[in-house]
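All protein chains but one are shown at their positions in the complex.
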Amino acid sequence: MHKRAFSAVALVGVSALALAACGSGSGTGTASSAASSAATSAAAAAPTTTGAPVRDAAVDLVIWCDQDRKPIIDKYAKLFGDAQNIKVAVQVSTDVRKDFKDATNAGKGPDVIVGAHDWLGELVQNQAVKPINLSADMQAKFPAEAMAATKFNGQIYGVPYAVENIGIVRNTALAPEAPKTFEEMVTLGSQLVKDGKATNAVLLTVSKTGDAYHSYPFLKAFGGGVFAQKPNGDYDPAQVIVGSAGSIQGGDQLAALGKAGILSTNVDGGIVDQVFDAGKAPYAMTGPWAIDKAKKAGIKYGISPLPTIAGKQMTPFLGVQMFYVSAKAKNDAFAQEFVTKYVTQKDLQIDMYNIGKRPPALTEAYTQVSATDPDIKAWFEAGKGALPMPNIPAMNSVWGPLGQATADIIAQKATAADRLKAAQTEIEANIKKAG
Amino acid sequence: MSITSSAAGSPASSGKDTPIKPVKAGRQRDPYGWLRYVAIALALVFALFPIWFIVAAAINPAGNLNTTQWLPNGLSLGNYGDLTDARPFWSWYKNTLIIAGFGSLFAVFIGVCAAYAFSRLRFAGRRPGLMTLLLIQMFPSLLTFVALLRMFGDLGDVIPQIGFNTAAGLILAYLGGAMGGNVWLLKGYFDTVPKELDEAAKVDGASHARIFFTITMPLITPILVTVGMIQFIGLFNEFLLASVFLRDVDSQTLGVGLNALLTADRNKYFGAFCVGAVLASAPIVLLYLAFQKQLVGGLTAGSVK
Partner (left out) sequence: MTSRSPWLVLKWVAIAVALALVLWGAGKFAAAGNLPMVILLGFLGLAILAIYATRRAVPMKYLFPGLVFLLALQVWPIVFTLMTSLTNYGDGHMETKEASVKYLVAQSVKEVPDAPRYTMSVGVAQGGDVTTSPLVLLLTDKAGKTYVGSTDGVKDLTDGVTKNDAGKITAATGYQVLTGREVNARSKDLSALAVPFEGGGIKPSGLSEAFVGKASLQYDAAADRIIDTATGKRYGPQHAQWVAEDGSGSLATGWVENVGLRNYTDALTNETLRNGFVKILIWNLIFPLISVLSTFLLGMAFALLFNDDRVRGKGLWRSLLILPYALPGFVTALVWRQMFNQDQQFGLINKTLHLNIDWLGDPTWAKVAILITNLWLGFPYMFLICTGALQAIPSDVKEAAKIDGASGMRTIRSIIMPLVLVAVGPLLVASYAFNFNNFALIYLLTSGGPFEGNQTQVGSTDLLITYAFRLAIGGVTPNYGFAAAISMFIFVIIAIISLQGFRQTARLEDVN
């Protein structure tokens, strides 16, 4: 009733905030709750004698993905199924990350999932995914950064199919040239606002609770960021650098932009799209997901890498989309075969590009696509030098405090130094709690 | 419209002395009938104006929400195409109608049975039982979901007919909420139905079951409609449980399908989502409209007998 209608909403809200899991119940199976686990193991002991669950009855491989990618994966699942003479089911989950974790823990998970690389640490922590083996030759077919994103503790946990990152999307009617510096964007944008041709000089998702993902490039430009890296390139959860000098320098830039009215906590993701698609802003600092709507709105656009700010190059987080194999896959051999042999195919990667419009991870596929699609080349260039988003579980403790800190800085509620140091303390305390 | 005006017409026919000042239904003086309509118009504006922005986003080519602009930037059916071309939207629609329909039907039946016992029968533990019922509803459901997931997982291993990916299993899972607050509402209504009516029947020698089904039930149609609507709306939009149960795209419900649309790629499909949300609200409005006659029937008709 009342409650139900609304509980639907909880999950979306929560996942929109990029939080780790949902309150309405993530994870299943308290192994220690004796009574129930006895029932579970008894039931699991002889499931086949009375017929397996419906969804597995006639299926040899189960893949979970989001709704958008399903048609493409269906196509290759069918090819694989025909080649192996098996039946493959591609199923849609509204929240693959959470559902996979829950279902796998309850022994009801799929064999393969399609998801983002930053879920990895959490999935390893919960014994949900297993490493796959790719030959050195195969690994060399992908950019090193993309492969790095699939690794946890030096092991490869999946095959990437696309990379994504933010860049500068400009309305070429208002800003014909790709900007080289952030200052240039501010100058031109402010002029357009003054002339009444635009309402916002630069669009960046901030919102009242902040957005760490979109603010990160400002911190990174000055050597700040989230975690320091270990010598082998892994992020080190013991070294939080949110309150470092570099981060604070970046924070000062945010503060100045907030003070000048360029950035505002009144601008959230929806508003970025709304204003840009209405042709009322020359620049938006956003990613490939925004392009489809801009096209539909008839905006002529150009994509370029993030500019420099105060002479320092901004770089975004790199996101890698990949196929994982479940650690509890019932059809382990097929799952591994599909992921290592089919996902690495050029055709699949190109088809996935056609849906998501992200640069394919496979270099060969990227080369082909980028020859005809300048957007893809531009996104790829914008991602050059970008570090993968941390995939360690400690990242869960970062999004909230860091996001809020940047929002407070932009809203002039505190100085960058005070606020980022406070965020650092909070993040460290939260990480320790988990330890 | 015709349903309601005829239903409204019959009891009103008694107040025929002064056509300008129709005295009926509580209020004595009503010299400014138009004021009532102004109030109604205001009520409707308050209820509906935010929804207009959802409609506007649905027909806006880019599908963006804009709450300061009453007219969308352009008109397009593109979002509808996004919704129906690659997605089995109408299958979701059908599945939802079936699941919410049966789910609310069973829930109302279970609820009305329990409410009858609580209202008409006297037994030990009646009041504590009622209290407990409501207290249980108050438990913060931070983790209850996990328990359900496990239970139906185990159940489905043995009896696949009610396991995951089945509408039957999902409907069963929904029936947990059948007692809950409904019982209180139904019981409250039962309490207002004069006992003499069923006691008269008891004297005739009718069994309690027969009294219940043939005499009491028809008297409470307004509240059955109300509880049914509340249940139906709840199940119609339910998403959390359904998303765990239904994985195959063609067997999913509107709640699951639309939410999957929303989470597919940031807010790329927000416009299509709005189209779906607006289309999905139609059955609820139509259903309530269809039940208006039953809503005003019930006791009024019963007490006339």
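In this document, chain identifiers A and B correspond to the written order of the chains, with residue numbering beginning at 1 in each.
Heads up, the rule we're going with is that contacts are C-beta pairs under 8 Å (C-beta built on N, C-alpha and C of every residue); 3 or more make two chains touch, one makes a residue touch a chain.
This one's a predicted model, so the numbers in the text were calculated from it and none came from an experiment.
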Hidden partner chain, touching residue among B:Leu97, B:Ile110 or B:Met217: B:Ile110
Residue in contact with the excluded chain [from A:Asn105, A:Ser190, A:Thr286 or A:Ser370]: A:Asn105
Of B:Leu83, B:Ile99 or B:Ala178, the one touching the omitted chain in the full complex: B:Ala178
Interface residues of chain B (partner: the chain not displayed): 1, 3-5, 8, 11-12, 22-30, 33, 36-37, 39-40, 43-44, 46-48, 50-51, 53-54, 65-68, 110-111, 113-114, 116-117, 121, 123, 126, 129-131, 133-148, 150-151, 157-159, 172-173, 175-181, 183-185, 188-189, 191-195, 205, 207-210, 212, 222-223, 225-227, 229-230, 233, 236-237, 239, 255, 258-259, 262, 273-274, 277-278, 280-281, 284-286, 288-289, 292, 295-296, 298-300, 303
For chain A, the residues touching the chain missing from this view: 2-3, 5-10, 12-14, 17, 19-24, 26-27, 29-33, 35-36, 38-39, 42-43, 45-47, 49-50, 60, 84-86, 105, 121-122, 124-127, 130-133, 135, 152-155, 199, 208-209, 238, 264-267, 270-271, 274, 327, 329-334, 336-341, 393-394, 396-397, 400-401, 404-405, 408, 411, 414, 418-419, 422-423, 426, 430-431, 433-435
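To be clear about the criterion, only the chains that are shown with their structure count from here on.
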Separation of mean Cα positions, chain B and chain A [Å, integer]: 37
Residues on chain A engaged by chain B in the complex (per definition of touch): 1-5, 7-12, 15, 23-29, 36, 39-40, 43-44, 47, 50-55, 57, 64, 66-71, 89, 91-95, 99, 102-103, 106-108, 269-270, 273-274, 277-278, 287, 289-290, 292-294, 296-298, 356
Of chain B, residues touching chain A in the complex: 61-66, 73-74, 76, 78, 86-87, 137, 141-147, 149-150, 153-154, 156-158, 160-161, 163-166, 177, 180-182, 230-231, 233-240, 243-244, 247-249, 252, 255-257, 259-271
